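Read through the structure below, which is laid out as C-alpha cells, and then see the notes.
The other protein chains are all here in position, but one chain of the complex has been omitted.
For chain A:
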Amino acid sequence: MSFRHTLAGRLMADPMAVVALIIITALVAIAVFADVISPHDHTAMNLADRFAPPSSTYWLGTDNLGRDTFSRLAQGSRIALYVALTAVTISGLIGLVLGMIAGFGPRWLDNLLLFIFDTLRAYPTIILALALAALMPRGLSTVIIVVVITSFAEYGRVVRTQTLSLKNAEFILAERAMGASFGRIVFHHVLPNVLGPFFILAAMNLPVVITIEAGMSFLGIGVPPGTPSWGATLKDGFDYIRNTPWIIIAGGLPLILVTLGFTFLGEALRDQLDPKLRKSR
C-alpha cells in the first residue's frame, strides 16, 4: 500500500489536517524546547520593565512583575500538554474499559454504568472543580482529577455504543461460530473498530482539557500563583488589563491556536476514519 493511501498519507493530503499538524507540532516543539527557546528565565522578575509592550527584547511583552510573557507561555505549554495528555489518557482508558464492560456485560451492569456516565456528564465541570478545589490541595493533580472525573463518562458512552453495535455484527457472530475466544473477539475485532471514534473524541477533548485547566487557574483554583500556566497568565492579564492589554492578548493567543489545532485534527481524523463521511466525499 502506498503512503498516500495510509491514514497519515490521507491526512497529509487534507489542508485542514496539515494546518492542525503544523500547530500541534509547533506546540510540542515549544513545550519540549521551552528552556532553549525562551529568551529569558520565566521566573526572573524585572520590576523596572513591568508591563512592557512587545519588543525585540520581550517578544510578547512583560507581566506585572516584569517577567517575560513569551518565556512564561512557552513554559506554560508544558503544563498545558502535560495536563491535557495525562487527563485525556487516564479518562480515555477508564472510559474505554468501562464502555466495553457496559457493552459486553449483563443488562443490569450496562444500566448501572450508563447511569453513572449520564450522572457525571450532567455535572457542570467548573462547579465540580470548585467543590473539589475546596477539599483538595491546589495543583495540577487536582486539575487532572477534576478533568478525569468529568470526562471519562464521555469516552465510556462512545465506546459502549460502538461495542453494542459491533458485538452482534455478522463478522463477530461468524468469529464466535468458528470458536474464537472472547479475548480474540475483543482485542482483534472490537477494539480496533472502537479506536477510530475514540481517537477522534480524544483529539477533540484535548483543547477542552487545556481550556479547563486555564479556566481553573483563571478562577484561582488551578495551579498555584507563580506557576506559568496559560490560565494564570490570563488571570494576570485580567487583573492588570487597565495597565496593559498585552498580557491578556498574549495569554489568549496559544489557547486559540491550540483549540483550533486540535479541533482541526479531530475533524480531519473524523473525515478519514468515519466510513460514512469517507464515502460521501
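In the analysis below, contacts are C-beta pairs under 8 Å (C-beta built on N, C-alpha and C of every residue); 3 or more make two chains touch, one makes a residue touch a chain; residues count from 1.
Criterion: contacts and distances are computed from a predicted model.
For the chain that does not appear here, its UniProt entry gives the protein name "Peptide ABC transporter substrate-binding protein", which is one of "DeoR faimly transcriptional regulator", "Peptide ABC transporter substrate-binding protein", "Fe-S cluster assembly scaffold protein NifU" or "SigE family RNA polymerase sigma factor". Residue-wise, the contact with the chain that is not shown comes from A:N243, picked out of A:S55, A:S165 or A:N243. Considering A:L47, A:L85 or A:L173, the position touching the chain not shown turns out to be A:L47 (whole complex).
Contact between chain A and the absent chain runs through residues 43-45, 47, 50, 64-65, 134, 137-138, 220, 224-226, 238-243.
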